[in-house]
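First up is the structure itself, then whatever we jot down about it.
Excluded from the complex is one protein chain; the other protein chains are retained at their positions.
Should a chain be cited, it is by its letter among A, B and C, assigned in written order, with residues numbered from 1 in that chain.
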Amino acid sequence: MREPLIFDQGRPGRRAPSQAPGIAGPTDDLPAGLLRRAPPPLPEVSELQVVRHFTRLSQLNFSIDTHFYPLGSCTMKYNPRASNKLAMLPGFLDRHPLEPEGHAQGYLECLFDLQEMLKAVTGMSGVSLTPMAGAQGEFAGVAMIRAYHVARGDAGRTQIIVPDAAHGTNPATATMCGCDVVEIPTGPDGDVDVDALRKVVGPQTAGIMLTNPSTLGAFERRIAEIADVVHGAGGLLYYDGANLNAILGRALPAAMGFDVVHINLHKTFSTPHGGGGPGAGIVAVTERLEPFLPIPIVGRRDGQYRWLAESDRPQSIGRLSGFMGNAGILLRAYVYMRLLGAEGMRRVSGFATLNANYLMKRLAAAGFTPAFPQRRASHEFIITLKDIARDTGVTAMDFAKALLDKGFHAPTTYFPLLVPECLLIEPTESEARQDLDAFAQALIDIRDLALRDAAEVKRAPLTTPVRRLDDVRAAKQLDLTWQSRASDRPNPTASPN
Amino acid sequence: MREPLIFDQGRPGRRAPSQAPGIAGPTDDLPAGLLRRAPPPLPEVSELQVVRHFTRLSQLNFSIDTHFYPLGSCTMKYNPRASNKLAMLPGFLDRHPLEPEGHAQGYLECLFDLQEMLKAVTGMSGVSLTPMAGAQGEFAGVAMIRAYHVARGDAGRTQIIVPDAAHGTNPATATMCGCDVVEIPTGPDGDVDVDALRKVVGPQTAGIMLTNPSTLGAFERRIAEIADVVHGAGGLLYYDGANLNAILGRALPAAMGFDVVHINLHKTFSTPHGGGGPGAGIVAVTERLEPFLPIPIVGRRDGQYRWLAESDRPQSIGRLSGFMGNAGILLRAYVYMRLLGAEGMRRVSGFATLNANYLMKRLAAAGFTPAFPQRRASHEFIITLKDIARDTGVTAMDFAKALLDKGFHAPTTYFPLLVPECLLIEPTESEARQDLDAFAQALIDIRDLALRDAAEVKRAPLTTPVRRLDDVRAAKQLDLTWQSRASDRPNPTASPN
Amino acid sequence: MPFIPHTPDETSAMLGAIGVRSIEDLFDEIPAKLRVDGLPGVPAGLSEAAITRLMRERAARNMPSLCFLGAGAYEHHIPAAVWEIATRGEFYSAYTPYQAEASQGTLQLIYEYQSMLAGLTGLDVSNASLYDGATAFAEACLMAVRSARGARSRRVLVPRYVNPVWRKVARALLAGQNVELVELAASAGRTELAALAALEGQDFAALAIPYPNFLGGFEPVDELTDWAHARGMLVIAACNPTALALLKPPGEWGAKGADIACGEGQPLGIPLGSGGPYFGFLACRQALVRQMPGRIVGGTVDVEGRPGFTLTLQAREQHIRRSKATSNICTNQGLMVTAATIYLSLLGSEGLRRVAAQCHANTRALVAALTGLGGISAPVTPYFHEAVLTLPRPVAPVLDQLAAAGILGGFDLSADFPELGHGLLVCATEVRTAEDIDTYRRVLAGVLGVAVAA
Partner (left out) sequence: MPFIPHTPDETSAMLGAIGVRSIEDLFDEIPAKLRVDGLPGVPAGLSEAAITRLMRERAARNMPSLCFLGAGAYEHHIPAAVWEIATRGEFYSAYTPYQAEASQGTLQLIYEYQSMLAGLTGLDVSNASLYDGATAFAEACLMAVRSARGARSRRVLVPRYVNPVWRKVARALLAGQNVELVELAASAGRTELAALAALEGQDFAALAIPYPNFLGGFEPVDELTDWAHARGMLVIAACNPTALALLKPPGEWGAKGADIACGEGQPLGIPLGSGGPYFGFLACRQALVRQMPGRIVGGTVDVEGRPGFTLTLQAREQHIRRSKATSNICTNQGLMVTAATIYLSLLGSEGLRRVAAQCHANTRALVAALTGLGGISAPVTPYFHEAVLTLPRPVAPVLDQLAAAGILGGFDLSADFPELGHGLLVCATEVRTAEDIDTYRRVLAGVLGVAVAA
C-alpha cells in the first residue's frame, strides 16, 4: 500500500502536544523585523500519525535486518544490536561534547582503546578518529600527504595517482585537496599496470591512492613493487581501507608500504549504514605523518585521558568536524571490535573470503563469467553479464531489479566502471551458506528466464512498493520538495519560495 | 514472502556465540541420572538469522503502529513510546523484586502515586496493583466479595449475576471463584432488564458483575436502581473496568454504587497489548472491602515507601503473583497518566466518545444498522450485518476479512453474542477523523461489492501474507509444535517423543 | 491534549454531523447526578520532557547492587537484540491474533515458542503463556484436578520446598474451587521417600514436584513420579527453564514422564524488572491438551493450501465456553513470550546449556568461597544454581549490612523454613564473575568479623 506524504496527512492546527512546551515563553524583546511572518510549512500531525507513518515507511526498505544485501564495496554485514544499545547508554548519549575531560574519562578511555586497536589492525603508529566517513578520511590522508611535502619544502608535489578501478571518492578527494589526478590503468589480470605507474611518477608526484584488495575484488600482488616505485619517486602511499574486511588480521597496510590509511568503520567494523550514514573514516599513519594528523586525538597522561589539540599538534592539518567526529559511531565500532577480539577479526576476513570465493565458484560453475576467473576472490568479486546482455538485451540493471523480486538486495551495479555490465558481489562473513546458495539459484533462474523470455525479466521488479522508476524524468522534471508539488505553476522545477 | 520456521533455518552446531559463556562451567557434581541425555531441540541459528527472522515476522502483523485497529472492547489506542522508554530505564529494569525497600524508593513512589491516581479516577478508597490482567482483576474482585460475605458469616452467598452481554471472563471468573453464574437478559434498549434482575436476587446473591458502559456500547442508565436492588438484597456490585475509557473523568464507578472495580491498564491507560499481553488489571474498592485487597500494596510512613504484606493485611485474599504483578506495565500506565493529567483524561473519554458517535452516525447515514440506533454510542458501538448476511450471504466475518485487504484491522466480530452478525467498533480517541472517514468508506465499498458480487467479498483477504485459514482443520488435525511436523507418523496429533 | 489528533474545526464538524452542540452533550445518557467535572486527585498533565526527567530521577534513586539473590527471579544476560526486536511496534502494539491473516507474525512466533517449550520440557504441547510462574503453578494444579481420572480428589500433594510464594498464590487461586494443597514432609532439603508411606490410602489428584526445589536441591523425581502414577495421580513438574537445558526433562521422569510442566519464564530473556511482567509457561501431554488453560496456536492451511497459523482449541476458552472455560485467562503475557522466543533462538541449546552450567559453576564457586570463611555450612547437596548456606547468626541483619555495601546477599529462609536455622539462599548466575564472588566473600567476612586474605 502506498504511504502518503506526511504533509498530506496533516490538518491545520493538529499537533503532538506532549512534545513541546505547554506555553511558549515571551519573545517580545526580539526585533520585529527579524521575526518570521508565516510559520514554517512543517507537517501538522498527531504523534500516532508520525509513529505510524515512519513505521510504515521503514517497512518499504530492504535492509540487512530483513534481506541478504550483497552490495559490493559496502560490506553489508550484520550490525550487532549490542553496539547500538551500548553506544546509546545515557552516560555517553547525554554528554555535551565540551564537558570537562574529568567528567568524561569512561568515554575517553573507550576512544583511546579504539585508537590502540586501530593501530594494531593497520600496523600504523598514529591514529585520529575524527573523520566522519571514508571520503573525509581520504581527505585527511591526502591533506596530510600534501602537508608533509610542503613541510619539507617540496610544495610542487601536486599529483595524486589513482587507478582506473578506484572508487569515485578517490579522485574527488584529490581535487578537494587541490591536487591533480593522474589515472593509471588496470592490467588484464586485475593488478595495477606497474609499467604505466613507472611512467607517471616523478617530482610532481604527491602520492598514490590504492585499495588493496582493489575494488575488482583481487589482492594487488605487486604492492611491494608499487610502494618502491612511488616511494622511490618521493611520493607517499595512501590506503583506502574500504576493503579492509578482506585482510583483517591477515596483512597490515603499514607492512605493504602504505604511509596512511583510512578505515570505514561502518564497513569492516560493522557500524550501521543508516540508510546512508553516518559512518566513520578514521585515519592511521606511520611515524612521519603523525605530526599532521587531524585533531582532536585522545592522549593519556598519568592514567588520565585528555584531548590533544592545536597546542599539542601545531603541524596538524587541523579540525575536520565541529566537535569530535561521529563519536557514537566510534563507540559502536569499539563494542564490535571488543566482541570480536583478535581471533574474531581474523575469522571475519577468513569467512568473508570463504563466502566470496564459494559464491564465485558456484556462479562460475553455473556458467556465469567472473571478471577475473583466474584470481582468488577477496571478500568480494565481480561477474560480468556482457555476453548475456549482448545476446538477450537483459542488462546488469535488469538482473538487479529481478533480484529484488526474489527477495535479495542487488549487488553493486556498473562499478567499477572498467568492467562492462558488472555486478560487484560482496556476501560478507555473516551470511550463511544456505543464503548464498539461494542467491546463486536466484541469479541462475533469472539468467534462464532471460534466455527464454527477456522481456519478462525486463519487467522486474513486480513485487516492490513501486515498479521500475523513471530516473530520467526525476533529473529532468525536478521535484525535490513537497512545496514544488503544491505549487500550481506549470513547471514544477520553478522556485516555490 | 513466506518466512520459514526458525527451526528450519538452523544447521547442527550453528550458534550465536557472543550470547553465551565461552566455556561452560563444570557440572560433574550433578547426579548423572538427572542429566539430560539429548540437548533440547532449540533452533541452531546465527544472530543475524534471529534478527532477520523476527524482524520479518513482525512485518507480517497488523498493529496500532501500522494500522487503524478498531477492535471493540480492546481500546487499541496509541501506546506512547515514552512509556516504553521510561519504564525500561535501568534503574527500574535491573532491580531484583526482592531488593530492600530502601533501595527502591523511586520505584515505590511511582506505584504509590499510581495508586492515588487510580483512587481518583474510580472514586474508590483502596487500590491494589497486583492483578496481572483484567481477568485476574475480576478474580480478585469476586474473591473479595466472597471473602467479605464469609467474614460477615454470610457464606451462603455464592451466586454471581452476569448480564448476557458480559465478556466471557466475567462468568469464567465467577466459576474460578467457586460461584454459580446467574445470567440476566438485556432489554431491547440495550440496558439490563431490571425486572429480571429483581427476580434473581436474594440471600444467595454474592454480587453482580457489570461493565458500564456495557459491551453493547451504551451507558447503563438505570445503574443507580440496579445498585439499590443488589445492595438491597445484600449483594455487592463489581465493575468491569474494561470500558473505563468511555467515562474517564466523567463519572466515577464508586458514585454509581459499585463496591469494587478492576481497570485494564492496557486499555484505558494505554500500556501495550503486546500481541496478547502483558496487561494489568488493578483493583480498587470502597472502604468495606479494603481489608480484603490482594497484597502487596504500597504504603507510606514518614515519607518512606514500603510494601504492605500479610502482617499489615491479615484479611487479604492473599497474593496473586510471584512478586508484584506486572510492575513494568504499572510504570508505563503511570507515565501515560502523568502525561495526560486530569484534563487530558477527560479529553480521552470526550474524544473517544466523539469518534464513536461520529463513526456510528456516518455508518447509519450510509445505510448500516446500528444495534441500538436510538442510543448514544459510548466509546464504541455495534453494527449488525444480519440483513445483508441474509440477503447476500456475506457475513460479519467476510466483512472483517475484506477490511484487512483495505488496510484496516477488523473490529471485534460476533461479540457480544446477543447481537447477530455484529461488528463491535471502537475507534479510540487517538485516531483522526480522516481515518474514520476512510474506514467508513471501506465498509461502504465492501457492502456495495457484496450487493454486486458477494462471492468476490467472500474471497477476501487477498493481500495478507496468507489467505483465509482453515480453522476447522487447525482444531481437528492438531499441529501445535514443529516436532509434530517433523514426526513421520501419519497422525500429526500423536506425541512426538 | 496529548494523543488526540482533532483540530477545533474537525471537532465542530464532527459534532455537527452527530447533531450535538458539544462533547458534553454526548454524555447526556449518564444521569446528571453521576457526572463529575474533574479529577481532583490527579495532577495536571506533564510534557514528555518533564515526565522523562521525573522518571529518570526516580529510576536513579533505585540503587544498583551486586546481585546474589535469586529465589524465583534471576539476573541473566539478555542479548540486546531481544528487546530491540520485541519492542518493535508491530509486536508491541498488536493484540491477541484474533484476525489470523493479519497476525501471522505473532502467530508463527507463538507456534515456535510452543515448540521450544515442548522441547525443553520433553512434553508434547505448550500453551502461549500464563501470567507468571506462580499462577502457572496454580493453573497446573487446577488442570490436574480437572484431568485426573474420575476426579476422585481435589487435593494436590506438594513437597515442602516449593517456592513459598507460589504456594500462597496457589492457595489464593484454588480456594474458591476447594482445591487443597497438602504438604509432603521433607528433610535435608528434599522430600523423604519414606514419608510417602504415611500417605497410602489417601486420595490425591496430583503430585507437584519442584525442579530444582526452592532450596536449589533435587527431589527424587523418578521415584516420586512412578509412585504417583502407580496411584492414579498426575505428576506436575514445576521447573526452572534454564535448568532444563542441562537436566533431564520432566517428560522423561520415571517410567512414564511427568504429565504437566509449569514454571516461571523470567529466566528466558525477561529483565528482573522490579518483579514483572514475567510469564508463566505450561506444557503437557497431548492427551491433556483440552484441559489446558490459555491461548494455543496451531498450524493449518489457507484456501490456497499455503501453510499458516491460527488460534486453535478455542472451545476451551472463556470467550466461547464462558462459565465452563478451563480458566478465566484472556490477556496473557504475549510480549514476554516474544522476548523469550527470541532469547531461546539466540541462545540455542548449546548456549542455554552453557548458561545453565555456568550458573551452576558460579554458585559452586560462591558456596566454596563463603563456606571457606568458616562457620558457614551448605547443608543441601547436590544443588543446582542456587544453594542454602547456614550462617552462624541471624540472617536479616547480615543482609542489611551487605545491602548497605551494595550487595544483595541472598534470600533469608528463616521465616519460611525455620528448620534450616539461619538459612540463607544464595545464587550466582552466569553474569557473576570471580571478582564479584570475591567481593561478596570479603564484604561478608567484614560483616561477620572474620579475617581474610585480601
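Methods note: a residue touches a chain if its C-beta (ideal position, glycine included) is under 8 Å from a C-beta of that chain, and two chains touch if they have at least 3 such contacts.
Not measured: the values here are computed from a predicted model.
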item: Touch partners, limited to displayed chains, of the chain removed from view; value: A, B, C
item: Sole residue of A:Arg198, A:Arg288, A:Arg346 or A:Lys386 that reaches the chain not shown, by the stated touch rule; value: A:Arg346
item: Residue among B:Ser18, B:Gln204 or B:Thr369 that touches the chain left out of view; value: B:Ser18
item: Sole contact to the chain not displayed, among A:Ile161, A:Leu320, A:Ala333 or A:Ala371; value: A:Leu320
item: Touching residues (missing chain, whole complex) on chain B; value: 11-14, 16-22, 45-49, 51, 55, 80-82, 84-86, 90
item: Residues of chain C in contact with the chain not shown; value: 47-49, 52-53, 77, 79-80, 84-85, 87-89, 430-431
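Heads up, the rule we're going with is that only the chains that are shown with their structure count from here on.
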item: Furthest chain, CA centroid comparison against chain C; value: A
item: Approximate Å spacing (C-alpha centroids) for the pair chain A, chain B; value: 47
item: Centre-to-centre distance between chain C and chain A (centres being mean Cα positions), rounded to whole Å; value: 46
item: Contacts with 2+ other chains: residues of chain B; value: 14, 18, 47, 51, 55, 59, 64-67, 78, 80, 82, 339, 430-432
item: For chain C, residues that touch 2 or more chains besides their own; value: 1-6, 10, 45, 47-48, 56, 79, 81, 85, 89-90
